[in-house]
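One structure is given below, encoded as structure tokens.
Heads up, this is only part of the complex; the chains shown haven't been moved.
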Amino acid sequence: MKVAVITFPGSNCDYDCYKALQLLPEFEPHFVWHREVALGPVDAVFLPGGFAHGDYLRAGAIARFSPIMDAVLEFGRSGGIVVGICNGFQVLCESGLLPGALLRNESLRFRSHEVHVRVETVRTPFTSAYEKGRILRIPIAHGEGNYFANAETLAELEGEDRIVFRYVTPSGELGPGSNPNGSRHNIAGIVNAQRNVLGMMPHPERSVEPLLGSTDGRGIFESLAGHLGGIPA
Amino acid sequence: MSDAKAATVASRAGDPEISPGLVAEHGLSEDEYERVLGILGRPPTFTELGVFSAMWSEHCGYKNSKRLLMLLPTEAPWVIQGPGENAGVIDIGDGLALAFKIESHNHPSAVEPYEGAATGVGGILRDIFTMGARPVAVLDSLRFGDLDSPRVRYLFSGAVRGIGDYGNCVGIPNIGGEVFFDRAYEGNPLVNAMCLGVMKTDEIIRGEASGVGNTLMAVGARTGRDGIHGATFASEELSEDSDEASRPRVQVGDPFTEKLLLEASLELIRSGHIVGIQDMGAAGLTSSASEMAGRSGSGVEIDVARVPVRETGMTPYEILLSESQERMLVVARKGEEEEVRRILEKWELEAESIGRVTDDGRFRVLEDGVVVADIPALPLTEGCPTYEREGVEDPAVIELRERDLSRVLGKEGDLSEVFMTLLASPNLASKAWIYEQYDTTVRTNTVQRPGGDAGVIRFRDTERGVAATTDCNGRYCFLDPREGAKAAVAEAARNLVCVGAVPTAVTNNLNFGSPLKPAIYFQMREAVQGMAEACSFFETPVTGGNVSLYNETGGRPVYPTPVIGMVGVLEDVSRAIGHGFRSEGDSIILLGETREEIGGSEFLYRTEGVVAGRPPRVDLVAERQLQRAVLALIRDRLLHSAHDCSEGGLVFALAESAVGGGGSDGPEPWGLEVEVNAPFSPVALFFGESQGRVVVSCDPDRAGEVLALAAEHNVPGTRIGTVGPHRGTFSVSAPLGFIRVQSSEIARRYREALPALMEADQP
Amino acid sequence: MTRFHLEIRVKPRPGLLDPEGKAVHHALQSLDFSGVAEVRVGKVIDIEIDATDRSEALERVREMCRKLLANPVTEDFDVRVADQIVYTGDAA
């Protein structure tokens, strides 16, 4: 299946996503430069991490207006699989494909270390390969990952089982020390109402090889491969 | 344009008259000015004076260091590019070449820590990718005053944020570095940044302006009045009012533009449309253009009126000397300028043709067609006078070194309290507060993150990896520059072997005070000789580096700090190991010999408030044997962990292995039961910083093999204890003293010390 | 065509926590600045723009705010020429 990895000026995890996708034979990833206006025939779109347009003004604020974004919004709204990781998540929120916003970390400092996140729902094309409640060890690396949404939106996300990952302690609790950036409800990742668009701050593409310390992120790619495999092309 | 005509250059309307005062302001001595007159055969124009002043500054001209640098070993079969280019390059096998270099941004960081440190990272990244290599890792080596000063906290946190924000945005992982806090750096912090880049051996390109008729193009950011005379500035002592004085000099970095410049430059280089490329770094357009001409033996002619500027009314003097960041000088093949422009446009960058390569060996500058500077390139770039200064050791230092410390060695019995106090020292505590502000895993090649002995990067599609570290203990160098420099090289090599890498080559950053002071020049000479001796011995040639002098405030120099940046190769990166213990019951073995040494130790500084005594002696032969032994042990997969003993001594090596990781994501700490036997003071035994020691752990059933292999290499090895349970007791005992603490308590202190100091003024 | 200098202020929506303001507030206290009741940190954006008249300039800049400069979920903005408030509204 064809996967488009969008490269914005300032993206710096595009290659990492590309390589992580290549680890599964099902995927044929290719790069799409942000100035393109069409996606062509693809089964999924990845918005990688980095600092699109330098993250000036607000992370993702300028990138969301890149020419390719109209096609991405279109693709996502019509049910296409879209994954935004870190900066990609920020772009998705700015573009309105996902609700809420990502504010500066409460500490005001860039945070780069491994975190523990709990798989809150397996009812998504991105987590079906995990068992619910599984605790993943995955790195974060961001300065603006503090998820914010108003009360109604949060209630909606909770009510519709759309919170995919939550920051937890190594033993799986929500207690003190579990939340690296001040996110509401410890949110690390969410899906849209149709459940085809995922945004997450941690970097699963950095946790797919034993040599690099953790393979906990693989499940996301495997889930996706399974899901897309099930869809007749 | 003929040389006859070049002989006369009319002075430009509005430029100040050349006067002895003006010459002096430009940092040129009378003899140096005489030399300028000789080279030109006439008085310089104001513009030319600025050009000479920058090119002959300490920073560009290496006036006071060149003769010492010639002592360093620079050759080995694997060296592809030695000193003299933007960065050194070595062959690391499998057709891969590694470009690496370290650079200082001390003075800018003392004035504006955030921008100063950020632009320091920007500069070193450009040095790497202008060689044709893709940057794959950065390290940072920092020195600051004691953190009880709010100003120091401001400088330190600003510098760390600057380094992080820049490298994170460009997307280069930080894999290590060091930080050291001591009064000596109070007014003049040191901020050195190192970068590693990878390319195929045939992709190397050099900073040469060759091919008469080829076009010089200014690429990247526009030119403003930033950092004018930064090069000279970097060569002056910081005056008390430097903040004021150097205001217009502050350069602001734009990592986003840097990222575009990085991608565009690599694409340009691969495209074959250019023959040379160089960063407009220190002394900006002046040094890049004249050096590119100098290297190729050709000449260049540029018209400043064609340089894209950010501000109006800029003079040739300003345009030539501006140090605006994220700019490159590119030499495009004649007729291929459009292709070059197209590649840059894709990356949303500007490119302007500003001149051409000539055959007359001159560095000629026009303003709208009118000549404003016309200088023979080689004398300008190579003709800077170099000096050998008088060097005499400061008697006060001799007195300190010879001081009798037997009293402090007297402490005996329960040393747990001392240990707990030392754990709170920012020099010994976890550095996670720093490196958790750095992206360490972007590019998904990081095998060992900061926190261990050395960072490790793998190379995709091969089994290879490379390890890198920076090291230098300024106190050792202060007390004995020669031994201190040797120790720095030895520790760097030791850090590399502890992860399983073969030490391969060195870059270095000489941070010293004013070379005009005999005591300082003595330090420089001794340190360079010590470095040369150790580098030759370990067969780790020096392929480049940087010199930063005049690191003084109010006449007080920093410690002599010759920072060693060393890289090492792992043929099978999957064999790399870390410094943390791996399982309960493992044997703990100490390799190397402990001597009764306490001089220059962190223990002395924290408990007695003094920096005195003889620094630990370096036995190069023993070092090499130890390092070969450790490499053999790791190659044979006999070890679960290895960690070198450095600041804090044996007990801290043990504590760090027990805690395993300094960060928010650190594992559960291990307990341990260790017994060491030596017929001398437990203080020296626990906290002495004897060199040439490594703490390893292994499966108990393999301990015999480990000891045997060590013996084969003539390395003293002792099985000193066993790894205990998670959160167990940390117990180290010696005939005359002991330490007994809960490992969880150690982990807490170790991890919280630096944040506690820094967050005094944070929520 | 006249050149207008407009100043935009983009501020975190009231009630919404403002980590930066909180940090500044705390830092001020630790520097012994007493009597500070509240601190909020936002952005000020100065724009020089050529337009036929003032209301056109304003309309264009307000449009910029709605589209790009302010985040409708978290921020309010106002625009003024020189120092006199000409328009206030939230980005919604």
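Letters are used for the chains, namely A, B and C, taken in the order the chains are written, and counting of residues starts over at 1 for each.
In this section, a residue touches a chain if its C-beta (ideal position, glycine included) is under 8 Å from a C-beta of that chain, and two chains touch if they have at least 3 such contacts.
Bear in mind the structure is a predicted one, so any value in this text is a computation, not a measurement.
Participant: Across the whole complex, what number of copies goes with each label?
Facilitator: Beyond the single copies shown, the full file gives A x1, B x1, C x2.
The rule is simple: only the chains that are shown with their structure count from here on.
Participant: Just the number, please: Cα centre separation of chain A and chain C in whole Å.
Facilitator: 30
Participant: With centres defined as the mean C-alpha position, give me the chain A-chain B separation in Å.
Facilitator: 36
Participant: Report the inter-chain centroid distance for chain B and chain C in whole angstrom, where each centroid is the mean of the CA atoms.
Facilitator: 42
Participant: Tell me, which residues of chain C touch at least two other chains?
Facilitator: 23
Participant: List, in ascending order, every residue of chain A touching at least 2 other chains.
Facilitator: Residues: none.
Participant: Spell out the residues on chain A that touch chain B in their complex, using ranges where they run on.
Facilitator: It comes out as residues 9-10, 12-13, 15-16, 19-20, 49-51, 53-56, 109-115, 137, 139, 141, 143, 177, 180, 203, 205-206, 209, 211-212.
Participant: Under the stated contact criterion, what part of chain C meets chain A in this complex?
Facilitator: 16, 19-20, 23, 68-69, 71, 73-74
Participant: For chain B, which residues are in contact with chain A within the complex?
Facilitator: 161, 164-165, 168-171, 254-257, 259-260, 347-348, 432, 435-447, 458, 460, 573-574, 663-665
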